[in-house]
Every structure is written in C-alpha cells, then in structure tokens.
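Of the protein chains in this complex, one is absent; all others appear in place.
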Amino acid sequence: MAGYTYVILVPLIPLVTFLLLGLFGRYLGRSSGMIGTAGLLAATLLSFLTAFQYFFGANHVNGVYEPISAFKHTWLQFSPGLSIDMGIMLDPISVMMIVVVTFIALMVHLFSLGYMKGEERFTTYYAFLSLFTFSMLGLVLSVNIFQVYMFWELVGVSSYLLIGFYFQKASAVAASKKAFIVTRFADFGFLIGILILGFYGGSLDIATLVERLTNTASPEFIAITAASFFGISVLTWALTLVFIGGAGKSAMFPLHVWLPDAMEGPTPVSALIHAATMVVAGVYLVARLFPIFSMNSAVLSLVTWVGVASALIAAIIACTQTDIKRVLAYSTMSQIGFMMFSQGLSKTSGEDGLGYMASMFHLFTHAFFKSLLFLCAGAVIHYVHSNEMRDMGGLRKLMPVTHACFLIACLAIAGIPPFAGFFSKEEILLTAWNENLFVYGIGLFTAAVTAFYMFRLYFSIFWSQPFPTHAKQPATAHQQEGSLTMQLPLVILALCTIAAGLVPFSKFVTADGRPLETHFNPLFSVPPVLLSIIAILVAAELFKHGDGRAANIAAGLGLVYKAASKKFYVDELYLFVTKKIIFPFAGRPAAWFDRNVVDGCINGLAYITASTSNAIRWVQSGRLQHYTLYFFGGIAGLAIIFIYLWK
Amino acid sequence: MWVDVLLLMKQELMLVAMIFFILFLKLGRERSNESYISIVNVLLLINLVAGFIGSKQGMLFNEMFRTNELMVLEKNILSLAMLIISMQSSVWLKTHKHVPEFYVLLLSTMLGMFFMISAGNLLMFYLGLELSTIPLAAAANFDLVKRQSSEAALKLIFSSAFSSSLLLFGISMIYGTTGSLTFSQIPPLLTNDPLQIFAFILLLAGFAFKISVAPFHMWTADVYEGAPVAVTSFLSVVSKGAVLFVFISVLYTVFKPLAAAWYNMLFILSLLTIITGNLFAIRQNNFKRFLAFSSIAQVGFILVGISGSSQFGTASVVYFVLIYVFSNLAAFGVIALVSGLTGKENITDYKGFYKTNPLLSWILTIALFSLAGVPPTAGFFGKFFLLFAGAGKGNFLFITIAALNMIISFYYYLRVVRAIFMDENPKPIETLRIPLLPRIALYTCTVGVLTVGFIRFIYNYIHALSTGL
Amino acid sequence: MYDVPLSHVLFVSTALFFIGMYGLFTRRNMITMLMALELLLNSVNINFIAFNKYLYPGKLDGVFFTIFIITIAAAEAAVAIAIIINLYRSHKSIDIESAAELKF
Partner (left out) sequence: MLLSLLIIFPLLTALAILFCKGLKQVRNIALSGAALQAGYVVYLLLLFVQEDIAVKGMAFQYACSWFEPLSINYHVGVDGISMVMILLTACIVLAGVLVSWATETLSKEFFFLLMLLSLGAYGFFISLDLFTLFFFLEIAVIPKFLLIGIWGSGKKEYSAMKLALMLMGGSALVFVGLAGIYFNTGTFDLLAIAANPIARDVQLIFFPFAFLGFGVFTALFPFHTWVPDGHASAPTAASMFLAGISMKLGGYGCLRVATFLMPDAAHAWSWVIILLATIAIIYGAFATMMQTDLKYINAYSSVSHCGFVLLGIGMLTKTSINGAVLQMVSHGLMTALFFAAIGMIYSRTHTRMLAQLGGLLKVTPFISTVFVIAGLCSLGLPGLSGFVAEMTVFMGAWQNPDKWYRLATILACASIVVTAVYILRATGKTIMGPMSSTYENLVDAKWNERLAAALLIAGILLIGLAPFLINQLISPGTEVIMNRVIGFSK
C-alpha cells in the first residue's frame, strides 16, 4: 500500500533524534530535551494520522481490517525462504500500539523536561528515551518474527541503559544487570522458539507463518505437529518457548523478579518502559501470533494459568510493599496477568474472540492510567525526595493537581465506572465468566485486592498524617508542586483515563478483524464494582488516619504477611540458584579445570620433557670408554634387530 | 689425457697446490699473522671461484676416482664453507702462533673430504676418510694450552680411530663376501645374507659416527665444546656435510640392494637421534655444546630426508646442507666473534645482548630461526623438503613424530632468542666492533639465509643434478 | 699347505678384534688403549689377507688395503701420541679418567 509508506517515519524520527543527541549531544546541552520532545510530537501526530487513515480509511474490506504491509526489505537472507525482513505491518493491534507508544512517550518526554532538569546526563537521558521509543515502535510494527526478536533485544538494552542511568549507584547497576539477564534468559527460549517455527514453517515472515501454521492441511502444519521431542509435539514446544520469551519481558511469574528492581531507574522511565509499553510486549507477542497459539490448547491454558498466578501473587505482594514505586510495579505485573489470562481464554473468532479484544483493550486503558500513576508518583517523589510511604502523607493539600490525577487513576485501576479501567476489566471478567468460573473467581478477588492496595497507596500518600510533621523537609526549590511541564502531562493523561474507556474499542481491534458487538450487561458488572468499593472502604478505614491499625492486622496475619512482604522469597531462590549453584558448580569449576587440568596437561608435557632431559644427562658421562661402549652397543643392537628379529 | 686429469681433479689439485704454497710461505721469511690470513683467504676465494669453472664428469685410475657435476657442486659448497670459516676465525687466529699450520691441517682435511666424495672404491674412500679425520684431531687440539682443547682432541682421535677400525672390519667383510672393492661392482654381488647386513651395519656405524647419529654421537658434544670455535664450526658444517654427501651416494648406489634393510635402520636411528639431540639440547648452557646437540637433532631430520626416494632425497639433503652451511656458520660466526673478543661462550652471557649489539643479535636470531626452520629464512625450505622427502615413502607415523619433535627444537632455539631480547642483564656483553673479514662473512651468511629459499634456480639446479645417482 | 682352513684364521682375527675392543674398554692408560686400537686394526689386516689369499687369490686388493691400513695406523698413532703428550702437559697424567671434564 503506497498510501502508508510515510508510516516508516514514525519509528525513524526517534532514531534520528537518538543519533542527533547521541553524537552531538555535547553541543546541544539543554536544548536536547526540546529536540527529543519535538521529534516525538511529530511522530505522535503521524501515528494519529496513521490510526485515522487505517481505521476510518478505505481499507475496510467487507467489514474486516486487512493487515497491510506498508514497507518490506530483505535485510539478511539466511537461505531460500528464511530471511530477516525489515518492514512495517499495519493491522489493528499494531496501529493501536503505535498510538499508545508514541502518545505515552510524548507525555513522558514532556514530564521529564521538568523532572530531569539539572541532571548531569540530561542529553544522554533523552538519547536513550528516543532509542527506546524507536525500538518499541519497530517491535510493534514488525513484519518478521526475527525482526520482532531484534527490536525485542533493543528495547531490552535501552531499558538496561535507562535503569542503570544513575550508573554510580550500585543498586541501580545491579538492578539493570538483573533486568537484562532475566529477560535475556527468557529471550533464549524465544530464540529457540523462533528457530523451531522458522525451520518447520519454512519462513520467518509472520503473515506467512500464521497462514501456514493455522491451516491444518498444510504440509508445514502436519510436519510440526507430527514431529515430537520428549513426547511433546514440536508445535507445543515452539509456542511454549515463544511464550517464555513473552513472559520474561512481561514480568510474568516466575520471571517477574526484575521488574520491581527496575524501579531504580528514573520514574518517568518506569512510567514509559516498565508500565505502559515494554512490559506489555509479551502480551503483544502472544496477540501477534494468536492464531497460531489458538491452534494449541495446551499452550493457551499455560498462558491462562501463568497469567492468573501472576495477577494474584502480584496483587498480594503489592499489599505489603512500602516503596510506592514497587507497589505500582507489582500492580503492573498483576494487570498484565489479567491481559494474559484473558488471551489464554480467548478464541479466534466472533463472540469467543472477546478475550483477545478485552486484553488488547485493557492493554490500551492500562497504558494510560498506569503511566499516569507513575508520573504522579514521580511528582510526589520529586517533591518528597523519597520513595517510602512513611515519608509521605497529607500531601493532598500541598499538591492538589497530582492528588486529583492520582485519585482518578486509582479509581480507574480499581475498576470504578465510568473510568477506563472499568470497561476493559469488565470485558476480561466476562470472558472468564464465559470460559472458566474458577478463573473468574480469582479474577474477581484480584480485582478487589487491586482496589485495596491502590487505595492503601492513595491514602497513605495523600491522607494519613499531615505532611511536614515527621518527614524530612523538602528542598525549598520544590515548595510548589512542580513546573507546568510536569503538570500538563498529568492532566492530559487524567483526561485520557476518563475518556479511554468510552472508546468503542471492539469496533476496531478484534481477534479476526471483524467489528465485535459487545452488549453491556449492568447486572454482570455489579459484583466486581461492589467488591472494589468495599475494598476501597476497607483501605480508607485502615490507612486514612495513618495510625497503627494496618500494622496490627499485618501482625495478626503473621507469617503470611511476612512471606508476602518478602515477595514469597522468589528473589532469594534466584540468588540461591545463581550464587550458590551456577557460580560455584559451573563457573568456578570451569575456570579451575581450565587453569589446572587442561593447561596443566600442556605445562605437564613441557615439565615431563625437561625432567626427562635432566634424568638422562648421566648418559653423556664424559668418559671416552663409555662412549665407545655405547658405540659398540649401538652396533650390537642394530645387528640383533636386523639380523635376528627383522627377518 | 692430462688435461682431462687436470680438469677432473681440479679441485683436489688446487687444494694440494695451496697446501704446498702455504708450507713454502712458512719456510720463507717471517710474516705477520695478518698477511698469512689475508693471503690464504684470497687463495680460498680463488679456489672457490675456480671451482665453478670448467667442471666435467668422468672417471680416473680405473674408477678409483670419479666425479660429476653434483660432486663438483658439493665440493664447491664445502670450499665456500671453508672460506667463510677462515674469514670468521681470523679474529681468533690473529692472536695465535701457528697460523699456517692451522690452515695446512684444515686444507688437508678438505683434501681428504674431496677424495672421499669422489671415491669410486672402498680403499679410496677409506683413505679419504682417514685423511679427513686425523688432521682434524690435531686441529681440535689447536688451543695448545687449554685443557679442554686437548681433551677434545683426545676424544676425537680415539673414538674416530675406533669407529674407523670397525668400519674397516665391515669393509673387510664386504670384501670377503663380494671379492671387490669397487663401488660399481659391489651391488650385483650383494645378497641379503646376514654377514653382508652385519658388514653394512658396521659401515653405517662408521658413517653415523662421522655425522654424529645417536647412539654413535657421544663424542660430538664434548669435542664441539672443547675445540676452538673455528674447528667446531668446521666439524659441524664441513666434515659433517662431506660425510653426508658420501653417505647418500653410497646408500643410493652401492647398497641399493639392501634398501629394505637400511630404510628401517634409518627410521630407528633418525627418531633416536632427533629425540636424543632435542632432549640434551634443552638444558645446555654452553653455546657450542648447545649447537652441538641441536646439530645432532638436525642430522636426525636429515636422515628423515635420506630415507626418502633417491633423487628427491639427494636433492633435499644437498639443498639442506647448503642452507645449513649459511645458517649454522652465521650462528657460529657470532659466537666466534663474541668468544674471540670477550671469551664468553655461555647462553646466559647473551642476556640483554640486543641492548648492546642489535646487529649481531639480529644475525644470530635469523640464524637460529633458520636452524629452527621458520620462514622466511631458508631453513624453512630446507626442513620442509627434508620432511617432505621422508613423507614420500608414505610412512606418516615417522613424519608425525619428527614434525612434533620440531616443537622441542623450537623451544630451545626460542630460549636463546628470549635470552637475547627479553631477559634483563645487569652487565651484558659490551658493544663490539666487528672487524672486516668476519663482517663480510656474517653478511654473506645472512644474505644466504634470507635469499636461498627464494631463488628458485638453486633448488631446481640441485634437483636436476641429483638424477646422476 | 692349505691345511689351515679359512674359518680358523677368521676366528683368530675375530678373537683379536674382540680382545682389542676389550682392551680399549677397560684399560685406563692411554698408551695401552692406543695399543688396543692397533690390535683392532691388525685383526682387520688379518681378515683382508686371509680373504685375499683364500677366496680371491687372483687379485691383490686385500693386500694393498692392508698396506695402506698399516701406514695410516702409523700416522694415526703418531697424531694420537702427540695429542696425549700435549694432554700430559696440561693434565699431568695419561690416565683416561683424568680426561673426563667435558660432560653432560
């Protein structure tokens, strides 16, 4: 489609800004922030244009949104059929994603102008942001599964760089390392998955793969289902491995350990990468290959249960954390859990495709309110100079705007109508209701818990004790709430949070591209909303006054509480495996073996030679008569060998 | 007729003439050592040049003496080596009382070798051998006051006498079983009967002794260490080369019928030699002794070459000896210089040598690399062809062991290089100024080492000549 | 007059040869060792003469060879003794054990 070639600019503009800032940042200084933001503004507008053209344009062939390959270039030809192509694929989800990514990124850029003011590496910061935006856009627009992998790695690296932005803080360095390695471990699975799919599917092009592997008659499909490894069909293996990749990026249990630590990075970064965009890449990946996933119920149920588990566990942990960013991190994990399991429960077509649409919808709304939450948290932290709840409280007077926005976001995530979160969560629960009541139960419970911990957060930040009494004094520079550039994004996002839910999402984004009529049933939505409200009230009761009630209950829960607050010891487990098993039982032995055994053999040879030459020195005794004797001996020896033996 | 004789025996006659000339000079009025040295070197140069002119092949004295282009070439190589040695030894000779005698001794040795090379008869061969041995013993004792020198001479004369008596015993048996002493008549009469094999073993031992093949090599190290540097280099290059030439011709022509037997003997002996040489060379500190053992290892490799087919074998051996002349004499040249000027002969003395004498260090290094067989020095080609000729027989176990042994030899050559370049030394050998003659000699050797491999003509010429055998 | 068979003569020569060798291996006096060497050479001479006389009476190769060997042996002995004398100057002994400084 020639009409869409301009879309290539959407990812390219951030790339250009990245190069600009990266190479000449030194000379740009303060203005670099402006450049980055301006560039992104352009990208955002373009992506809006794309969305408009795509959804309201002509390509609505008999009610289906055709996927459009706007641009494609063979980048690396492995062998006939198998090649990495660089391209741009437009279909409902990718279009939706570029809108989300560019928009949130724009907000974050704006916010950072104020937030990062006076940072030493201001330019670098913006360079990295642009790099991330570029990679994320490339990821969502991919035509080729290997292209996905490449940008997958790139977002990983840019997140690494941004988490480790405060490179002199040991904790930041450790966190960035952890984030990269954990996700890398997952990517290893992803890579193998790709290799398998590529080999059996005979192509790396997503469209082709989907087309071949969803047609049960095609030789590829027969081959991949017929072949089996340890008794499990290769298709299952491949999809599981791919899903592991996704789970790693999306911080699904048990690969979630990196996400909370990732909060070491600057808060806007957390808002962009670790709330709105990168962490949902896993969900996006599953959605991208959803037709193939739907061919294999085993993997789908795996997706479901991983999603459910993550949602629940994360929610419980979130109730116990005291670092506000960590709370948000866990809530992110939990929400993504929702998206995952709703996909796991979905089917490809028509009404049954509800789950797919719901998860995309939730992804959409979540992006807004979660980034809003993070930015608010950023504003608070900027003001208080601390992440800890106990340093906060009673801020509602001091920072009204932030307070309002935060409240809206909380309501949204708690699923209170008419805010965005309500609608999307509704769809998800509906899916669960239709498909699996058990999951529905857990979903319901988790939703309530969500409401609880969010309002715990809300109250203990903005209510409880009056602020200045016990916390350390804020710096005079920040007596007022923060510059316009910091407040504007909050407001905009708040408005979106209110509005986003009203978007007739199912008209545009569905599993099979056909508009889907969602009939809204008020009766169904009573229980969740009711539960949430109750949860909110409980939270208010416990935390509004900031006295010991919460503590008593925590004490009452005892071990459970402790376990939860220690994140169920998953981190400790990982540490044990790496520090106590891999290093001492794989690394050190290898190093030792190399230095002592392998190298020892080589040196041993030399040593043996030397000692032999020392041992036989007596032969050269210096006695003429011995020499003559040897002479005679030689002759005798030869004579014996060749006259008696050799015949 | 007489013209033929003159032409065929030109090199021998020239040597005789030179010997007598030097003796007459001695009879004449007293001269300074310098004048002797310069005169002799000029003579040697003439001899060398003349060697290349008007060579033809033929026989004399019913096959007692035979010559062909290859032999002429071999003799020329030897006289080249002789010239280089005499130039190098000038530093040491200047201070010596008996210059003419020294030359008379060495030249008569050369004469013996020449006769040996073109011997067509066991008697002639024996005479040549003895003529090339006995004066050497005297020459080895030429540092009259040094204990070691006379000890070396003693060991040389006794063990060579012993070996030659065994050789004679072998010859007598050959004579007994075939009834002939003429090379051309012996082969048809050789049957593989034990007595002949035994006789051959005795002869082989005689040769092995001269080219110091284990276990007949014991004298080598001691004599090399004790004898004056000049004599040592003469021993290691000229006499070894000469005997090698004879050895290959005898093996390939006279003892062809026994080939099956001697191939296996060479197999055993060469491996034994390479290994012994290497093992002993590793831990030497005296430079001459070190080179003695390394040269033993070299001989081992040469035997590998000899064990190959006749033409390729001959060619590679002659070629290697030519290269060996250059590289070994380059090394000995530096040593002669250093020991002549400072009296230091230990490898440890050479630590930090590069700081003070970069030029000499490079020459020595190049020489050692050539001995080790590292490209682009000629030694690489020499060794490659030797092993290659050996591989021609298809005995790859043999080649593999030999090739792997090169690692050890690399070790000890590089050890010296390390001492020269890398090791620290509080008081290294002081900077030496190199006199003219040694300088020329060293340059010649270095140029030779660096170019012989690349001048295609040389190897191809030798290969062409080798068909004669 | 041919009642002494060749084998006997060869036996004598071989015996002589090994006696000489034994002498060379065991005697410590250099002069004695030199004499032992002479024995070796003489055994060879006997061989040559015997072969010539018994097997190839027609030609005289063996005899000539013997003559040459004798002369050369003389020369060898001369040089050897010269060396020994010189060695005696430095070592003050003609015991072969004393000439064992160059080793290893």
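In this document, chain identifiers A, B and C correspond to the written order of the chains, with residue numbering beginning at 1 in each.
Here is the rule we use: contacts are C-beta pairs under 8 Å (C-beta built on N, C-alpha and C of every residue); 3 or more make two chains touch, one makes a residue touch a chain.
Computed from a predicted model, the values in this text were never measured in an experiment.
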item: Omitted chain - touching chains that are shown; value: A, B
item: Contact residue for the chain not shown (choose from A:Gly29, A:Pro400, A:Gly441 or A:Gly587); value: A:Gly587
item: Option from A:Tyr54, A:Phe71, A:Tyr125 or A:Phe180 whose C-beta touches the chain left out; value: A:Phe180
item: Chain not shown: contacting residue from A:Ile8, A:Ala42, A:Val64 or A:Leu82; value: A:Leu82
item: Candidate in contact with the missing chain, chosen from B:Ser35, B:Thr191, B:Thr431 or B:Asn460; value: B:Asn460
item: Residue among B:Phe21, B:Phe380 or B:Tyr443 touching the omitted chain; value: B:Phe380
item: Those residues of chain A which, in the complete complex, touch the missing chain; value: 74-79, 82, 84, 146, 149-151, 153-154, 157, 160, 164, 167-168, 170, 173-174, 176-177, 180-181, 184-185, 187-188, 191-192, 195-196, 198-199, 583, 586-588, 590-591, 593-594, 598-599, 601-602, 606
item: Contact footprint on chain B, counting only the chain that is left out; value: 312, 315, 369, 374-376, 380, 384-385, 387-388, 391-392, 394, 396, 399-400, 403-404, 406-407, 410-411, 414-415, 417-418, 421-423, 456, 459-460, 463-464
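What we mean here is this: only the chains that are shown with their structure count from here on.
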item: Top chain pair, ranked by how many C-beta pairs fall in contact; value: B-C
item: Inter-chain centre distance, chain A versus chain C - centres from mean C-alpha coordinates, in Å; value: 97
item: Interchain centroid distance [CA atoms averaged], chain A/chain B, Å; value: 78
item: Centroid distance [mean C-alpha coordinates] between chain C and chain B, Å; value: 27
item: Residues within chain C bordering two or more other chains; value: 24, 99-103
item: Junction residues of chain A, two or more chains touched; value: 617, 620, 622, 624, 628
item: Residue ranges of chain B in contact with chain A within the complex; value: 154-155, 158-159, 162-163, 166, 194, 197-198, 201-202, 204-205, 208-209, 214-216, 218-219, 221-222, 261, 264-265, 268, 279-280, 282-283, 408, 411
item: Residue ranges of chain C touching chain B (in the complex, touch as defined); value: 17, 20, 24, 30, 33-34, 37, 40-41, 43-44, 47-48, 51, 55-56, 59, 61-62, 64-65, 68-69, 72, 75-76, 79-80, 82-84, 86-87, 89-91, 99-103
item: Touching residues on chain B, where the partner in the complex is chain C; value: 123, 126-127, 130, 134-135, 137-138, 141, 144-148, 150-155, 157-158, 161-162, 165-166, 168-169, 171-173, 175-176, 179-181, 221-222, 225-226
